[in-house]
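Reviewing the structure listed below.
Left out: one protein chain. Kept in place: all the others.
As written, the chains take the letters A, B and C, and residue 1 is the first residue of each chain.
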Amino acid sequence: MSHNTFGRLFRVTTWGESHGPALGAVVDGCPPGIALSEADIQPWLDRRRPGQSRHTTQRREADAVEILSGVFEGRTTGTPIQLVIRNTDQRSRDYAEIAESFRPGHADITYWQKYGRRDPRGGGRASARETAARVAAGGVARAVLGALAPGLSITGYLVQMGPHRIDRARFDLAEIGRNPFWVPDARAATDWADYLDGLRKSGDSVGAVIELVARGVPAGLGAPIYAKLDADLAAACMSINAVKAVEIGEGLAAAALTGSANADEIAMGPDGPVYASNHAGGILGGIATGQDVVVRFAVKPTSSILTPRRTVTRTGSDTEIVTKGRHDPCVGIRAVPVGEAMLACVLLDHLLLDRAQTGGVRGRIGHAEAQ
Amino acid sequence: MSHNTFGRLFRVTTWGESHGPALGAVVDGCPPGIALSEADIQPWLDRRRPGQSRHTTQRREADAVEILSGVFEGRTTGTPIQLVIRNTDQRSRDYAEIAESFRPGHADITYWQKYGRRDPRGGGRASARETAARVAAGGVARAVLGALAPGLSITGYLVQMGPHRIDRARFDLAEIGRNPFWVPDARAATDWADYLDGLRKSGDSVGAVIELVARGVPAGLGAPIYAKLDADLAAACMSINAVKAVEIGEGLAAAALTGSANADEIAMGPDGPVYASNHAGGILGGIATGQDVVVRFAVKPTSSILTPRRTVTRTGSDTEIVTKGRHDPCVGIRAVPVGEAMLACVLLDHLLLDRAQTGGVRGRIGHAEAQ
Amino acid sequence: MSHNTFGRLFRVTTWGESHGPALGAVVDGCPPGIALSEADIQPWLDRRRPGQSRHTTQRREADAVEILSGVFEGRTTGTPIQLVIRNTDQRSRDYAEIAESFRPGHADITYWQKYGRRDPRGGGRASARETAARVAAGGVARAVLGALAPGLSITGYLVQMGPHRIDRARFDLAEIGRNPFWVPDARAATDWADYLDGLRKSGDSVGAVIELVARGVPAGLGAPIYAKLDADLAAACMSINAVKAVEIGEGLAAAALTGSANADEIAMGPDGPVYASNHAGGILGGIATGQDVVVRFAVKPTSSILTPRRTVTRTGSDTEIVTKGRHDPCVGIRAVPVGEAMLACVLLDHLLLDRAQTGGVRGRIGHAEAQ
Partner (left out) sequence: MSHNTFGRLFRVTTWGESHGPALGAVVDGCPPGIALSEADIQPWLDRRRPGQSRHTTQRREADAVEILSGVFEGRTTGTPIQLVIRNTDQRSRDYAEIAESFRPGHADITYWQKYGRRDPRGGGRASARETAARVAAGGVARAVLGALAPGLSITGYLVQMGPHRIDRARFDLAEIGRNPFWVPDARAATDWADYLDGLRKSGDSVGAVIELVARGVPAGLGAPIYAKLDADLAAACMSINAVKAVEIGEGLAAAALTGSANADEIAMGPDGPVYASNHAGGILGGIATGQDVVVRFAVKPTSSILTPRRTVTRTGSDTEIVTKGRHDPCVGIRAVPVGEAMLACVLLDHLLLDRAQTGGVRGRIGHAEAQ
């Protein structure tokens, strides 16, 4: 991962600002021969698209993706895939004030300090709008995974909004698509709608926790020490705007467990080892066990709020700032498809890395080659 | 970060197994002219060294570091620095059983699945002993930071062991060096000693949470999007053995905050902007604010325990396993100097990256160039 | 350099095919605050543009570059710069035959073998049209070098076309811009025009040798061993389509020299060391001496010719092929601005790398810090 590129072999370079003419991603290292068109990518972008409910920003963007290269006659050629998304609803007039002052909790001040200049319109490069490019790249990754690891599936959802957590006893994956929060708990969906309406009215915002699960990850993906699958997932999630924590499996709770409680005991099943639990979140020593890979990340509340906060101007005066414009009261909601995209990219990158080093051959346990 | 290398410009490649003849690190990209000898590195290794109290493994290793290259007449030459630590107390006889069975919760099984072979003696490459090489590299990073960023200091300590957290009201940095747990709370030190004795007697282990603080990090270090300072810290911490979660600033707790509560309000001070709080943990948009950089990571309990756990053998039989040998009941304790080392390496890497792109020039706020 | 990206800190990722909708480059890691607009880049593209004389392809492309990101109010922001060049004159009907057969000497067959598919229109990704993106990126590099290394200049020119070499006794830099061959020898320009007319009429093509000179390269740029300045220049030049050889300074001729003849003797001048000759081509041990950096590369004749050649079809039949369409009889001519662009990118990358490691501080010789 280097500046605006992530991945080692499946490499994604994103570019573009919130209020520039367009943004996008170059996807390099994609395997050839994969069926791919805009129609394979657009559905994932549609899930992230703003303005789909009253709970997200009212900016109206079609977020229509266009493939400019790397695909010929409906299949990838192995050359770089340029994905472009045009910006159509930039109302830069909203941003006059924040061009002069720095929003507390926002990257306004650090971009300014580092670069001595910044594009203040919509947060410029620091805008969460950059994540649209990630979702598009994730669409490519999913298409490739569909061909190379057909049993693999990726699902993301909210498990916490502000102080409110889901009730795991009511967990129902089918609920995720039925509410605007991607929450697998019907009751939470109803409660959170009211909670968020109240917050929006009070001109405030709130954080959230997203959980990602990858099922069917081949045992053996990952790499030791500094290219650990979980280390890459941690970087990938932490690189998403506003993320302040990443957990794998038990996560922070693992600190409170004893070794005997935390051990995922193993028994021999018909197709290889079977685990009695999944405290590990599907990763041991940086390498996938074949169990579900479970990642969670926490998103802080957006700093663009209507509640006045004290800050300074570029010229060094104390002032107060209120951020008008169209902002998400809970950016965590739209972080769900972004997290899924990052998980897809990381898994594909590791699948290619593993294929390079081991040829995909696995150590056997019993008679079966571990899948 | 690629397999066994981390860093972009200050690049550390570690090598070696727990029970091989030696292990070490090659440190590449080090600035020239920095005063450096073994005496600058050894103290950090001594802090990580096993067997210093009854609370860590009784393996007796001198962990004496030797510099084989890259230093001439007491100063770095800008060429690769090879750091070697010889293994002296390998009792490989302890590991006969785990050569055939896989410890639940340990990387035994995934290394086997991925590579079809593994060095089982002491965990081989997956052993926490690899972290000695990190600590040595961190010693080099600290020497360089001492020259290039003289005001910068790095401190790590335990804030939680098993279910027991420190009392922040009793927080006292001076306590850290006075107890075997690196804990800044005298009462906790006493209580935890008893707790750990009990655990050890019961043949069990427990997790921990480590907090790292870097003071004096220049505002502007970091890079946007995929080379964010916090993304790199997340990867660096998650790459340490047994780590299951990483937090920056408020971390997971940020999810429960409102935007108005989470905003670190800013006022103009004599030397630049001053913040009323530090929910952000010193990083906004992946770039340092100049406040303390605050990172926490959770370490799971070691899986090498005397309590029997069900598992399978390499030939596919169900069995039970008990791990004899000399293991830390709480690996989190010795993770403190390791975490500090990783923080030092990441900060130096970003200092070099920033110097490359911006020349270290900063955007001004008011009359003062932001430090 | 990885697939479609080159550079370590000043990183250029190119994308796009000859007959797709567009092609371009993402330039990442650019220093902030550099004045930049399309007008700074377009002149370099105009030099490479096809159809400027009867001696290059008659394809008519405006090659108008558009900046989609990374520049705000006329200056770079430090974020990725997306450069797009739309393809306007794709006559894909010309390429029906080569979709089925493989041109001898062309990448048609190897792309097919590697990827199992390829975009045959105009050579797809293997087309020399990709070099337009390099030239655009080189324009950015030149703008940055203009700010960070003001005394540095880069010049490229032809020194050989087919069997005809320039006469060094007639060498005149001012001639370069006065003829369509970028050749610094007025007589050669005249002779070569006739030679090339003859070749074109006979339906054949020819190779060339390009020389690049960078003046004012700061002593100390470069890095030892595998990131040597000359190693990077070799890779950069060899990555240009059709290049088969790269030389630094004396190049191949160095093999025939004795050590006493090859030694560039040094004397002390008022501003530092002065060299009596430049056999080294300005680079010793991979690091710039401060003398002119001199690079040459040889370009083979284009394989797209009207002379019939024996080949095979995709289905395995023997056949003959004649490449109609609009091809350069000597691709080496338009390789001049491409070589200059690569040299600019490599030098800037090394300037940033050096700034990172050494801070630009130099060892002194005598009283003067070596410049």
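Note that a contact is a pair of C-beta atoms (placed from the backbone, for glycine too) under 8 Å apart; a residue touches a chain by one contact, two chains touch by 3 or more.
All values derive from a computational prediction rather than experimental measurement.
Residue-wise, the contact with the chain that is not shown comes from A:G78, picked out of A:G24, A:P50, A:G78 or A:P301.
Residues touching the missing chain, restricted to chain C, are 1-6, 8, 14, 102-107, 109-117, 125-126, 130, 160-163, 199, 204-209, 219-220, 222-228, 230-239, 241, 243-268, 273, 276, 279-281, 283-290, 298-305, 307, 309-312, 314-318, 332, 354, 358, 361-368, 370 (touch as defined at the top).
The set of chain B residues touching the chain not shown comprises 2-5, 11, 13-17, 20-24, 26, 28-29, 32-33, 68-70, 72-73, 75, 77-82, 114-119, 124-125. Contact residues of chain A toward the unshown chain are 9, 29-32, 78-79, 224, 352-353, 355-359.
In this text, only the chains that are shown with their structure count from here on.
Greatest Cα centroid separation from chain B: this falls to C.
Between chain A and chain C, two chains of identical sequence, the interface residue sets overlap for the most part, with shared numbers making up over half of the total.
Centre-to-centre separation of chain B and chain C, using mean CA positions: 44 Å.
Centres computed as Cα averages put chain A at a distance of 25 Å from chain B.
Distance between chain centres (mean CA atoms), chain A to chain C: 39 Å.
Looking at chain A, residues 2-5, 14, 114-117, 125 sit in touch with two or more other chains.
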